[in-house]
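These notes concern the structure reproduced below.
With one protein chain removed, the remaining protein chains of the complex are shown where they sit.
Order as written gives the chain letters A and B; numbering starts at 1 within each chain.
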Amino acid sequence: MSPLKERFEGLLGTIVRLSTGQRILVSIAAVIFAIGVGVLVILAAGSVASCGSPALYIMGVEFCYNPLEVWLVMFDGSFGGNFEISRTLRWTTLLLFTALSFAIPYKAGLFNIGAQGQFVLGSLGAAVGVIWVATVVPGGAVGRIVLVPTGLLAGAAVGGLYGFLPGYLKVRFEMNEVVTTLLFNFIATAVAFVLVDRYFVDESIQGTQTEAIPEAAELNPQFFANSADFSLPVFVFALGIVAAAYWLLTRTTVGYELRAMGSQQKAAIFGGVDERFTTLFSMTTAGAVAGIGGALYVLMVLGRWQTGPPPLGFDGIAVSILAGNNPLGLFPSGLLFGALQSGGQAIQFQLGIPSELVGVLRGLIILLVATPELFRMMGKRLNRRGVIDIETEGSN
Amino acid sequence: MSVAVHLDGITKRFPGGVLANDQIDLEIEQGSVHVLLGENGAGKSTLMNILYGLYEPTEGTVRIDGETVDFETPQDAIERGVGMIHQHFTLVDPMTVLENIALGWEPIRYGGLAIDDGAVEADIRELSDRYGFGIADDIHTPVEELSVGVQQRIEVVKTLYRGADIFIFDEPTSVLTPQEADQLFEVFEELTAQGKTIIFITHKLDEALTVADRITVLRDGRKVGTVDGAGTTQDELARQMVGRDVLLNVDKEPVNRGDPQLSVSDLSVTNDQGIQKVSGVDLTVHRGEIFGVAGVDGNGQSELVEAITGLREHTAGDISIDGREIGDLSRRERMALGMSYIPGERQERALVLDFDLVQNAVLGSQRDDQFRDGRQIDWDAVREHTEEIIETYDVRPPNPQALARSLSGGNQQKFVVGREFLREPDLVVAAHPTRGVDVGSMEFIHDQLLEMRDRGVAILLVSASLDEVTSLSDRIGVLHDGAFADVVDPESVSKEQLGLLMAGEQIETERAVGPQ
Partner (left out) sequence: MGEVLRTAGKWIGGFVGLILALIVARAVAPPGSVSEQILDALLDTGYASAVLRVAVPVAFAAMGGIFAEKTGVINIGIEGFLILSALSSVVAVVRLSDAGVSPQMALWTGFFAGILVSVGAAFVFAVFVIRFESNQVIAGLAIWLISLGLAPFVSLILFESVNSPSVGTFGTWEIPLLSEIPVLGPVLFDASPMVYLMLVSAPLCWYVLRSTQLGRYIRACGDNPRALDTAGVSVSRTRYKGILISGVFCGIGGAGFTLGQLGRFVGAGETSIGGRGFLGIVAYLFGNYNPIASVGGALLFASFDALQFRLQQIAALDVPQQLFQVLPFIVVILVLMFVGRTRIPAALGEHYDEEE
């Protein structure tokens, strides 16, 4: 190989690496930006809220919350100790599933906004499935071996079916999956409520919830504090599923076909890829993965199904988008959102700041990551002023 | 006569360093037809987009009627009487003719609460009558319901309506039949007779000679020269355009026709809008022959090819390969029967632009045993295959990790041709295989096609280039309005006769064209 050739290839390699690097830069910048906007939101909220002793004075204005303190409490609340870390990892574990549920169809060129509904119905399916099967199997280790897979399979089946439906509506009736999956979330919440209220309600206690699942089916906390509802093997299982998804997308024939369809539909069809298959496969897989997440929420966290599920399906979208929809990026991104979730509980508990703040940050991060052009422009401007020196892509 | 347009030292450098125009000087006389002639990529369109205010020149000045102008937007150009009719019409399909013509120039009433459509209509009727456009009946019809020829006239009326004195036509005939093109040239005469100036961009020599008062030839972004239309010949212009003598005559062996490989009978196909584009076509391609399909773009070529290759369902008729009916088979199943397809829309269809060459090399064979390892793709085998394509078909740069997007058009096409030929097909469907590629790659691809033919492969060649079809094909089917006007022998038919057939007229030829 001639030196010239070598240099040329080296250069191409740099460009490829740079663009992945740039993507990571954009994600980091988006998070920093969102945290900055969060400071403004906290200050604004602190200036209108009423409190006995203001935490901060700036130019004579009283602020009830000190942003620095808020972020410290948030950090402490997510990584400050054994309990906090396991609470963070609990959310991370669940988010990995709902994030995959967005990432896989995205690779096939589809927007699955329906992970929330798939998660909700999957969790109900798991709870009901486990409670039913528990009536015919003994407790203890044997029960565990039967009941845990039953719960996971039931969650996967119900969630998968609920993902399959919008896929089917798309291939059969050309209905846009963004619209259908959005609507399906609302339907799922109501259907789950009615099903439990009518057929599976635990009448011994108040509220709309199922009976508790038998102890044999519960995924007990291990190695970490009991009250955090977190099990390390489950976390490892989640990482395994993410790895499997990575393998599926990059190594297998089906994964290749999904990516071709998502990258350039016409070329994929030219290459003999069946659009109906990739649509149904990716949507069903997505639903099943979200459903497994739902099952784990019941088996590991709640021990039963009850109304008012957390918005893990929507958080999953943010996790996936922040990770560039690449399974390899899901862990750091999921960890961040797990920490936000965990820290959100801490600021609400300790400072009285509504944990809904986390919802705002989630939306901001999604918005900013979807806008790489913003950072490219800023980079250019800084570049022109000579502040920083980064390569920007040449032509447009 | 006075000079309407002066271009002095126009240079245009795009971001990324591409030099599209290099120090071009040009004078265009008022009331004349001035042809800008050049190959694709010679810089003709860039130069005119500068005159029209779409691009700003890197260097140089533009003068209109002797006055220096600096157009920042097309709006500025239009206000100075410069109008441009693009190759791709700038018409809004679902809007009516009236709405399209007035777009941006609506006479408003009641402070913008309404538009004086009556006044627009009167103006359109007046223009239509004065220049004989004959569009008065279509004023309230959505433009998507009108033929391409009529749509083009609407573009002209739109430009007139905006008060243009200088008309730039960018490759206007590429979508027209020869007869529609003649009608357009009559419009040219009408316009110049009324003192309008016309700049006509084309790469077709005969058209240039037909209409031009003066001809300027561009090559590689530079001006080669300006000549009088009356004082030059096709040969001379061709030499100036290409920079060397071009021989489109291909040496080929006599045809050695084998058994029928592809048979199509009574095939009908509709387009996405449900309009019938192919009506009862019969054709047979034998092993060892090239069957050419000629015709003006849009006469059913793409629908025919898509139906055969399995990208579009047909509404009636049979398609068979080697005697086996394949009409109900999926795209993948057809490929498995030894069908290769080189699509015209290379960048849209033949390559996933954001995949590297390795991943593109397996496109279409991803489920073949050769590249499979259980559920996985055997990427090592694919990589070897990629290197084989790159080496055999001289793809540059020879880097399997290069993104398809980063290759030049010619190298992309060589890669596609290589991939499709290395499948060892029995049937090749090649649509516009050399569209937009450089001369070197074109000759290479022609040689490859002939070599496949001589090896006994059946080839269906669709091309908008008459030269290509006539020089490569053993038989030519001329497609007009979704049906073959005739199937002819390229040796015994003239270009003029082909042109008439393309326009749907019957001609008398010796009908010795081999078995049907």
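The criterion applied here is as follows: a residue touches a chain if its C-beta (ideal position, glycine included) is under 8 Å from a C-beta of that chain, and two chains touch if they have at least 3 such contacts.
On a predicted model such as this, the values are computed, not experimentally measured, just so you know.
A.B. asks: Where does the absent chain make contact, in terms of the chains shown?
C.D. replies: Result: the unshown chain touches A, B.
A.B. asks: One chain isn't shown here. Among A:94, A:317, A:330 or A:346, which residue touches it?
C.D. replies: Hidden-chain contact among the options goes to A:317.
A.B. asks: Any idea which of B:25, B:70, B:93 or B:491 touches the chain not displayed?
C.D. replies: Of the listed residues, the one touching the omitted chain is B:93.
A.B. asks: Of the residues B:108, B:122 or B:230, which one touches the chain left out of the display?
C.D. replies: B:108
A.B. asks: Even though one chain is hidden, which residues of subunit B still touch it in the full complex?
C.D. replies: Interface residues of subunit B facing the absent chain: 14, 54-56, 73-75, 78, 84, 86, 88, 90-95, 99-100, 102-106, 108, 112-115, 117.
A.B. asks: Using the document's contact rule, name the residues of subunit A that touch the chain not shown here.
C.D. replies: 41, 45, 48-49, 111, 113, 169, 173-176, 178-180, 182-183, 186-187, 189-191, 193-194, 197-198, 308, 311, 314, 317-318, 321, 354, 356-364, 366-367, 369-371, 373-374, 377, 396
As a working rule, only the chains that are shown with their structure count from here on.
A.B. asks: Could you pull out which subunit A residues touch subunit B in their complex?
C.D. replies: The contact residues of subunit A facing subunit B are 5, 8-9, 12-13, 16, 251-254, 256-257, 259-260, 263-264, 266-274, 394-396.
A.B. asks: Under the touch definition given earlier, write down the residues of subunit B that touch subunit A in their complex.
C.D. replies: 14-16, 311, 330-332, 335, 341, 343, 345, 348-355, 359, 362-364, 366-367, 372, 375-377, 379, 397, 399, 401-403, 406
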